[in-house]
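The complex appears here minus one protein chain, its other protein chains still in place.
And now, chain A:
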Amino acid sequence: MSLDRTDVDKIAHLARLQIEEQDAPEYAQNLSNILDLVDQMQAIDTTNVLPMAHPLDAVQRLRSDLVTEENQRELLQSVAPAVENGLFLVPKVIE
């Protein structure tokens, strides 16, 4: 599996990750090497093998529908880059 520049740009966009122009060829090369490595998997027959998502096959725990957490908005927003009136500020998204 070999990835080119266009592939890297497409994946980087999906991941909302800026890749500098000059770094793109190296990422394409690195990613192609990694994909070559993982392609070893394709040689193995896994017909009828159930995918394993959790080592102990655990299931999601449920709890009563009760409020258990206190409101800590001020504390948690104390580390935000930009806040006003308890809201996170971002560049304008709606005209």
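The rule is short, and it goes like this: contacts are C-beta pairs under 8 Å (C-beta built on N, C-alpha and C of every residue); 3 or more make two chains touch, one makes a residue touch a chain; residues count from 1.
As a convention for this text, contacts and distances are computed from a predicted model.
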Missing subunit (named according to UniProt) among the choices "Glutamyl-tRNA(Gln) amidotransferase subunit A", "Signal recognition particle receptor FtsY", "Lipid II isoglutaminyl synthase (glutamine-hydrolyzing) subunit GatD" or "Biotin/lipoyl-binding carrier protein": "Glutamyl-tRNA(Gln) amidotransferase subunit A"
Among A:Gln22, A:Gln60 or A:Asn85, the residue in touch with the chain that has been omitted: A:Gln60
Interface with the undisplayed chain - residues on chain A: 3, 7-8, 11-12, 14-20, 23, 27, 30-31, 33-35, 37-42, 44, 46, 49-56, 58, 60-61, 63, 72, 75-76, 78-82, 88, 90-93
